[in-house]
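One structure is given below, encoded as structure tokens.
One protein chain is absent from this view; the other protein chains keep their places.
The block that comes next holds chain A.
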Amino acid sequence: MLRTLSRVSELPIVVKQLQKNAAQAGVSKTNNYATEATVQVNRPFKLHRLDEGPETTVKLTKDEALKYYTQMQTIRRIETAAGNLYKEKIIRGFCHLYSGQEACAVGMKAAMRDVDNIISAYRVHGWTYLMGVPPAGVLCELTGVQGGCARGKGGSMHMYAPNFFGGNGIVGAQVPLGTGVALACKYKGNGGMCLALYGDGAANQGQVFEAYNMAYLWKLPVIFVCENNNYGMGTSAERASCNTDYYTRGDALPGIWVDGMDVLAVRSATEFAIDYVNKNGPLIMETNTYRYSGHSMSDPGTSYRTREEIQEVRQKRDPITSFKEMCIELGLINADEIKAIDLKVRKEVDEATAVAKSDSELAPSHLWTDVYSNNLETKIRGTIAYDIDHVSERKGVNH
């Protein structure tokens, strides 16, 4: 497939047809002066009940390119670190990795404005970082220590930040919640909207459809984002869903299909969707993506798909590699800059990993903090041999 690229710089504009795989693309690198480029999204959008779709030709500045690459690379490294910490038994219990899906989060975040919100499900380490928590805050939460963004009280799936209403451990439960957040945006009239993310597995939960219906009735500014990584736990999308065109499953709700491995396509679609939902009400956006790891750490991820399939996606569709190669070809980023970013990211995540290993848990007294805002009974019940007052410590960011 061809990708049309153009380079904008102090030099005359150059437009070239390039192979999708930039490494083979025969563009001679003549300088590093490019500060902005025009790029054609990789695979066309598919539309449902929409006359017009997102822009397929988008601008990419050097600063944006550096930012997206750094963000995607940081998420990848955080996930690698998390996987290793799990194997070392420092992270216990549950751990769901986002490797392979980075372009979805980074693309959506790039389009989000300060008034916008997001709520997601299991794979939220990357989102937590994008929404302002440093890598150490993510990894510490996973190891259950007090430097974690929920102070180690949530663990995997339960991470939060301002405008980020968290991951969620119950499949599909976050979708109506995100719809409620959108109602709040509309009621307040602040121009904000909510991205409600779920996977292809959760797309079959009844409450997702209940949320669609309410959102459409009340024209709420919510983008239902189905991150379709092709497998709901160990069951492939075709085996679990009667209709795997998830962007069409809202019936009356319009939908967009997006290549979720292309950060610029995701950004463009999200920009379009934000504008659309604020004017017209809800929309479904399916980002077609892929997870390299199993569903969780206890799933090797190879019993229901072949190793070759995973390898092929890694080689041909990896969101980071393809973006990097494209940026290099466009002259937006050079190899030295890539190297510098890689080193910086590695250092930051390594340091975060060290903190996650050495930090301590909260004192046991935090077992009984923040159960209620103001307990009617002052003592926690069930604490035989102890006499424990209820403590309310934190005031929510939403107040």
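By our rule, contacts are C-beta pairs under 8 Å (C-beta built on N, C-alpha and C of every residue); 3 or more make two chains touch, one makes a residue touch a chain; residues count from 1.
We take it that contacts and distances are computed from a predicted model.
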item: The complex's invisible chain, by UniProt name, from "2-oxoisovalerate dehydrogenase subunit beta, mitochondrial", "Translation initiation factor eIF2B subunit epsilon", "Ribosomal RNA-processing protein 43" or "Acyl carrier protein"; value: "2-oxoisovalerate dehydrogenase subunit beta, mitochondrial"
item: Of A:Thr235, A:Asn278 or A:Thr321, the one touching the omitted chain in the full complex; value: A:Thr235
item: Selected residue (touches chain absent from view) among A:Gly201, A:Pro221, A:Gly260 or A:Pro319; value: A:Gly201
item: Residue of A:Ile170, A:Ala252 or A:Val397 in touch with the missing chain, whole complex considered; value: A:Ile170
item: Touching residues on chain A - with respect to the absent chain; value: 90, 92-94, 143-145, 152-158, 169-173, 201-202, 204-207, 232-235, 239-241, 298, 303-304, 360-368, 371, 380-388
